[in-house]
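Every protein chain of the complex appears in place save one, which is left out.
The block that comes next holds chain A.
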Amino acid sequence: FFRALCLCHTVQVKDDDSVDGLKKNQLSRRSCIYISSSPDEVALVEGIQRLGYTYLRLKDNFMEILNQENNRFELLEVLSFDSVRRRMSVIVKSSTGDIFLFCKGADSSIFPRVKEGKIDQIRSRVERNAVEGLRTLCVAYKKLTAEEYSNAQKLLQNAKLALQDREKKLAEVYEKIERDFILLGATAVEDRLQEKAADTIEALQKAGIKVWVLTGDKMETAAATCYACKLFRRNTQILELTTKKIEEQSLHDVLFDLSKTVLRHSGSLTRDTFSGLSTDMQDYGLIIDGAALSLIMKPRQDGSSSNYRELFLEICRNCSAVLCCRMAPLQKAQIVKLIKLSKEHPITLAIGDGANDVSMILEAHVGIGIIGKEGRQAARNSDYAIPKFKHLKKMLLVHGHFYYVRISELVQYFFYKNVCFIFPQFLYQFFCGFSQQTLYDTAYLTLYNISFTSLPILLYGLMEQHVSADTLKREPSLYRDVAKNALLRWRAFIYWTFLGVFDAVVFFFGAYFLFENTIVTSNGQMFGNWTFGTLVFTVLVFTVTLKLALDTHYWTWINHFMIWGSLVFYIIFSLLWGGIIWPFLNYQRMYYVFMQMLSSGPAWLGIILLITVSLLPDVLKKVLCRQLWPTATERIQNASRHCQEHISEFTPLACLKSPRYRSSDCSSSPARRSNSHSKKMMFTHWRGVDYSVLPSVFGYSNKHCRSSAGYHYSGSGLETSV
C-alpha cells in the first residue's frame, strides 16, 4: 500500500540546498520539497514520508524510495490522470524484476475494476470519510507478467503515436490495461476551507446573490463542505436530484415531486423579493449529481428535454443554494450556460482555483481565478485573479458596488448634460427661421464637453463613494439596491432625460422672456444674439455643474477643486475670449459680450433665478423620495450622516425567539423599496462612556401591510448576533 502511494504520482522533488537563509523544511530531517500540480498528491507523498517511506527522486527513469533499504524502481509507463476516467496509473519494474501496475483514483472509478481485496470494509471506510468531508481516493494494484506488459506497451505506443482520434484510442487502451485490480486501501485528505469562506458566502447570500457550488467531489464530501461553509444552514431542507433517486423513480417523477415541494410555499411570495436569504417559512437547498444533470440536459426525441430544463431551472430559482457534485469540468460550463440562457438572463460569475474550473470561468460573464496551490491555470484564464476566496466579498460588495454606481451616474449624467446643451439650440430654431443659426459661439460649442464639464464628472466616476466602504462591507444587503441593473433601467433614464429637457426649456424660455422686447441694461443699450446665447450658456454650465455637486456624496478637496475650478475656468475663459480682439479669428462677434452681459442687473438676477428653477425639481424629488420611500442605501446614508463614527449594531436578544408575526405587522413590499429584513437590528452610538440608542435603521415600520403573506423572523444569521 505504501509502495503504491509512494510511486503512483506525478510529484517532483526540488532540492532545497540553494535557499539563502533558513532551509524551508526545518522540521523534517529531509531537505527536499515536493511540488506537484495537485496539492492532494503532495499531501499524500508527504504523509507517506512521515510513515517512513520517503520518495527521493526520479533519476534516469528510476524512482528511488528510501525505506529501511534503498529501493529503486524503474518507471516504465505513466498513464496520466484525466478528469473523465478519474484515475491514474504507473507501471513500474522493481529491482527484483517484477512488473507492477499501481493505480490511484476516485472510488467510483476504482471499485468497478477491482476483483479482490477487502472491498466492503474499504467501501464503508470511504463513505465514512466522505461524510466527514474528507477527500477520498482508492489505491489498487496488479501484477503484470512480462508478456502482458509487452502487449500493453505495444498498445500504448500505437495509441500515443496515432494521428487521428488519439484521445479516443488512448482512452480505449487505458480501459484495456486498467482492469482486474487488487484493492489495497483508501486514503483521505482534508481540504481545509479557506479562512472566512463561510463569512463570504453568507455575505453574498445576504446581498441577494445566489451561490451555487460546482465541484467534482462526491456528494457526501461536498455536502459536508457546504454545511461547513454555511451554504446550507441548519434549517435548510435539502432536496436531492441524484442518481440514487433517479434509479428509484424516473427523472420525470423526481422533477415533478421536487417542483411541487418548492412551489407549494412560494406561491404567495412575489418573485423578485428574495433570491438568497428568504424570510419565508422554509428555504430549500438542492443537491444534484453530474449524472443527473447529463440526463436532464440530454436532448430527447420527443422534445421534452426543454421541459426538463425549464422545470429544473424553476426548482433552482426557488432554492436558496444549489450544490452540484461529481461535476466534470465541461458540465460545470454547461450549467453556467444553462443559467445564462434562462429566462431572466442573470449575470453569472464563476470563481475557481483549479484547472478543472477553467471552462466554467471562461463561460460565465465574469470569471475569477484564485491564485492558489493548484497552480495558475485558473488565474490565467480569468477576468480577475484574487489571492484568496475571502477577497471576493470586498470585490463584489464594495468595489463592484462602487463601480456600478459610478458608471451608471457617469452615463446618465453625460446624456443629461448633452440634452441640456443641445435642446436650447433646437428650441432657438423656432425663433430664427429654422436657419440653423447656433445659439452659442463656436468656442463654447467646442469646449463645453471638453473643458467646462468634463473634469467634475471624471472625478466623480473615479472617486465617488456614496456609502462608505466599511458600511458596505458590514451591510451586504445594500447590494440589492443595485441588483438587476437598477440604476440604468428605463425608469431612471427617462427621469434623467425629462430633467434634461425641463432644464433646457427653463434655460431657453427664461432667457427668451427676459430678452423679449425689453432692454436689460441700465444705459438703454441693447443686447444682440450672442449675448443672448452667452446668457443661456452661462446658466447651462452652472446648472449642470451644480447638479453634479448635488449628486456627490463624498466630498474631498479634489472634488471641491474640480467643481468650483471648472466654473472659475469657464468665467476666466469667457473673460479672456471676449476681452481681446484675437487676430487669428476672422470674426469678432464675441468681443466684450461676456462683460457686457455681466454688467446688466437683470442678467444676474435672471441667471440666479434660472439656475434655481432648473435645480428645483431634482432637489424636490430627492428630498421627497428620501423622506417617504427611502431605499436601504439612503437610510444608511441618513444614519451615517447623523453620527460619523462609533456605530455598532446589536440584535436584541428578544428577537432571537423568532415570534411569528401576522400580516398586520409587516410592511408592504413593492419590489425594491422598503424591504423587510430578516434580521432585526439596532444601532447604538457610543458617546464616550455612555451609549444611546439610535433609531432602528432597518426596523419594521408600522405601515399597513397589504399582502396576505405572513412573515416571521427566521433564525438565520443567529451566529453573528451578540
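Quick note on the criterion: a residue touches a chain if its C-beta (ideal position, glycine included) is under 8 Å from a C-beta of that chain, and two chains touch if they have at least 3 such contacts; residues count from 1.
Criterion: contacts and distances are computed from a predicted model.
Going by its UniProt record, the hidden chain of the complex is named "Cell cycle control protein 50A" among "Cell cycle control protein 50A", "Dynactin subunit 6", "SCNNG protein" or "Electron transfer flavoprotein subunit beta". Screening A:T200, A:S600 or A:S640 for touch with the missing chain picks out A:S600.
When the whole complex is considered, the residue among A:T96, A:Q164 or A:N586 that touches the unshown chain is A:N586. Annotation: of A:F256, A:F414, A:Y512 or A:F569, A:Y512 touches the absent chain (contact as defined above).
As for the chain not pictured, it touches chain A at residues 431-433, 435-438, 510, 512-529, 531-533, 581, 586-589, 591-592, 596, 600-602, 605-606, 609, 612-613, 616, 620, 623-624, 627-628, 635, 638, 652, 654-655, 659, 680, 682, 693, 695-697, 699-702.
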